[in-house]
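Excluded from the complex is one protein chain; the other protein chains are retained at their positions.
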Amino acid sequence: MESIKTIFYEEPELDKPILIEGLPGVGNVGKLAAEHLLDQIKATKFAEIVSKHFPPQVMVNDEGLTKLVNNEMYYSKGEGKRPDLIILVGDYQGLTPDGQYELSDHTLHLAKKFGVSMIYTLGGYGIGKMVEKPRVLGAATHKDLVEEMKKRGVVFSKGEPGSGIVGASGLLLGLGKVYGMKAVCLMGETSGYFVDPKGAEVVLRVLADIINVEVDFSALQNKAEQIELITSKIKEIETPQEPKKEDLGYIG
Amino acid sequence: MESIKTIFYEEPELDKPILIEGLPGVGNVGKLAAEHLLDQIKATKFAEIVSKHFPPQVMVNDEGLTKLVNNEMYYSKGEGKRPDLIILVGDYQGLTPDGQYELSDHTLHLAKKFGVSMIYTLGGYGIGKMVEKPRVLGAATHKDLVEEMKKRGVVFSKGEPGSGIVGASGLLLGLGKVYGMKAVCLMGETSGYFVDPKGAEVVLRVLADIINVEVDFSALQNKAEQIELITSKIKEIETPQEPKKEDLGYIG
Amino acid sequence: MESIKTIFYEEPELDKPILIEGLPGVGNVGKLAAEHLLDQIKATKFAEIVSKHFPPQVMVNDEGLTKLVNNEMYYSKGEGKRPDLIILVGDYQGLTPDGQYELSDHTLHLAKKFGVSMIYTLGGYGIGKMVEKPRVLGAATHKDLVEEMKKRGVVFSKGEPGSGIVGASGLLLGLGKVYGMKAVCLMGETSGYFVDPKGAEVVLRVLADIINVEVDFSALQNKAEQIELITSKIKEIETPQEPKKEDLGYIG
Partner (left out) sequence: MESIKTIFYEEPELDKPILIEGLPGVGNVGKLAAEHLLDQIKATKFAEIVSKHFPPQVMVNDEGLTKLVNNEMYYSKGEGKRPDLIILVGDYQGLTPDGQYELSDHTLHLAKKFGVSMIYTLGGYGIGKMVEKPRVLGAATHKDLVEEMKKRGVVFSKGEPGSGIVGASGLLLGLGKVYGMKAVCLMGETSGYFVDPKGAEVVLRVLADIINVEVDFSALQNKAEQIELITSKIKEIETPQEPKKEDLGYIG
């Protein structure tokens, strides 16, 4: 059995497509952002990637049907100022360092085949505490990209992220450079404790602007509100408080 | 040394055999069910699978003889409405994700060779608490199988199993589809804390009906009673109780 | 780099040699026994096995010289009733299941080349408590070997070892059978908490008798006494006791 197997549904003809990666990670920020983008544009699944580097697992959908865990590639044809896009989403990243390298290399190999020369990877930047107004932090393969991103409000801050970028969102930049590609990683600040649609929104706002896509964020904002409701309840339970007079009825 | 090695004792001619998998897993439900089925029908071991993906271990039997840990394949010729069967049992599943994929792929490769196009995988669905009347939950590769199983009393319930199906019982469905096979996973509810013959019984009742095998469940029921005896004793010890008057003599 | 590399110092001509394995394991019983045997007979190192499956480590000897961790093979020519021997000792066993299989397979491949058809593996059987008079437990590939060993006082006891035999001492039997070899595993009872020369002695007594080697056990017995001294001191410290009158002066 091959380590990685790609099943093609279609081999689209694309014009200098931009690759966008949104796989699971810190706060699932990248995954949420990429999946919300997929909801907002007309995109077609053209390839499925299955691999021994993923967990030995099938997912079961609401109808009781199984699906081997995978990564999926969608394409969306551009229009006017909107470029052609390839969007990579999935259930998992590789389980081992070795698997991570092989999967990212495989992705880049496919990307090259379809003419990709520019990549945006989406992820979360965990800061270990709740964040009111998440910033979008950036990292890039080339200096001109850093400058361009700064103009768009992306923050490049010394020592952030201190430990570098781990996983596909980092490797696609590091290995992508070897493939002669340019790439930017956009990271939305997040506590890292919860799935974070708010982090996803700020990241997708920057990306949507770059790729000239109009995005309706209401679904993502609804999710964010639900999460906030849950987390604020947990906070109430976990933080013992001096009861103030006006609180007595509620807390008690 | 090859990663997986199959030692054939015989290469049976089989007519559209159905593959049944019952390897160790949650509550050993699948293993118990498949082994009880083997006790009830005339079946012949025709292949042994040894692998670097299993633990580096030999089992020692009551006579002091060693056996390398393995998976074993049995066949049973059909009769009347009973189809030919291939039954996969074993000491272990693969230790690593990689090993799991390779072993399931290997199994499917062998299955295809013998003409298998339909698979039933047997497993447990751990719910973390004792269960009086275990249900049989299902998952399948195709919609018509879901409908057929529903008619047989198999439960397809949204969000169960929430995390999908891990191991051979899941992979044989996910990878089997790539091999052009149809497959159903039958999962007996179980606490997951003990080897669970009761979960095995309900799963095997469904399967026996499908493959037209008459099964005497008394041995499995005896085992279930023994387990229940043990677990109820443990429960008594672990659960400190307000002594009721009539209990004093017994508990004290 | 190959996974396993054998460096030969000599390629001895041997007459139906018996392979004896004594690698590190429970209580280091097998290692101690095999190394004591090496001390007692004229044996020549003829091969060194280095491998990526061992830790990435060098040992440093008392002179400050480094040696890559390895396994070593010695041969000893027979005389009269004493057969030719190949003795396998080493610093480590393989670190992973995969490595264990590859190393045992490699050992058997070499053994076959030198004409081995009979193997004795030496190990410890950990029982989790101090043992006054350790038994020697056995397991074998063939029924006649079980009978022969019983006559020599080796114990074959139902359910012991319950979990089978893990590591080289087990695999050389399990895989050896595939190579057409016969094999016995001799396990000395040991607490498993300490290096146990007493367990090694009882195992080596059985083996020495089989291979017609006269062994002076005094060095091994000295080691055992030293270990017992240490462990009895630890016991005193760890076991708080009701002071008896005659003990007061000592314990206080």
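Letters A, B and C name the chains as they come in the text, with residue numbers starting at 1 for each one.
Operating definition for what follows: a contact is a pair of C-beta atoms (placed from the backbone, for glycine too) under 8 Å apart; a residue touches a chain by one contact, two chains touch by 3 or more.
Values in this document were obtained by computation on a predicted structure and should not be read as measured data.
Novice: Relative to the complete complex, which of the depicted chains are touched by the chain excluded from display?
Specialist: The undisplayed chain, in the complete complex, is in contact with A, C.
Novice: Any idea which of C:Gly64, C:Gly159 or C:Gly180 touches the chain not displayed?
Specialist: C:Gly64
Novice: Which candidate, A:Ala47, A:Ile87 or A:Ile165, sits in contact with the chain we can't see?
Specialist: Missing-chain contact among the listed residues: A:Ile165.
Novice: With respect to the chain omitted from the figure, which of A:Leu14, A:Ile87 or A:Leu173 is a touching residue?
Specialist: From the options A:Leu14, A:Ile87 or A:Leu173, the contact with the absent chain belongs to A:Leu173.
Novice: What residue numbers in subunit C mark contact with the hidden partner chain?
Specialist: Residues in contact with the chain left out: 1, 7, 50, 52-60, 62-69, 95.
Novice: Identify the residues of subunit A touching the omitted chain, counting contacts across the whole complex.
Specialist: 94, 97-98, 100-102, 104-106, 138-143, 146, 156, 158-161, 163-168, 170-171, 173-175, 177-178, 185
One rule holds in what follows: only the chains that are shown with their structure count from here on.
Novice: Does the chain-touch network form a line, ring, star, complete graph or other?
Specialist: line
Novice: Looking at mean CA positions, which chain is nearest the middle of everything shown?
Specialist: Measuring from the global C-alpha mean, the nearest chain centre belongs to B.
Novice: Please compute the C-alpha centroid of subunit A, do the same for subunit B, then give the distance between them in whole Å.
Specialist: One centre to the other, that is 38 Å.
Novice: Report the inter-chain centroid distance for subunit A and subunit C in whole angstrom, where each centroid is the mean of the CA atoms.
Specialist: Here subunit A and subunit C have centroids separated by 53 Å.
Novice: Can you list the residues of subunit A that touch 2 or more other chains?
Specialist: Residues: none.
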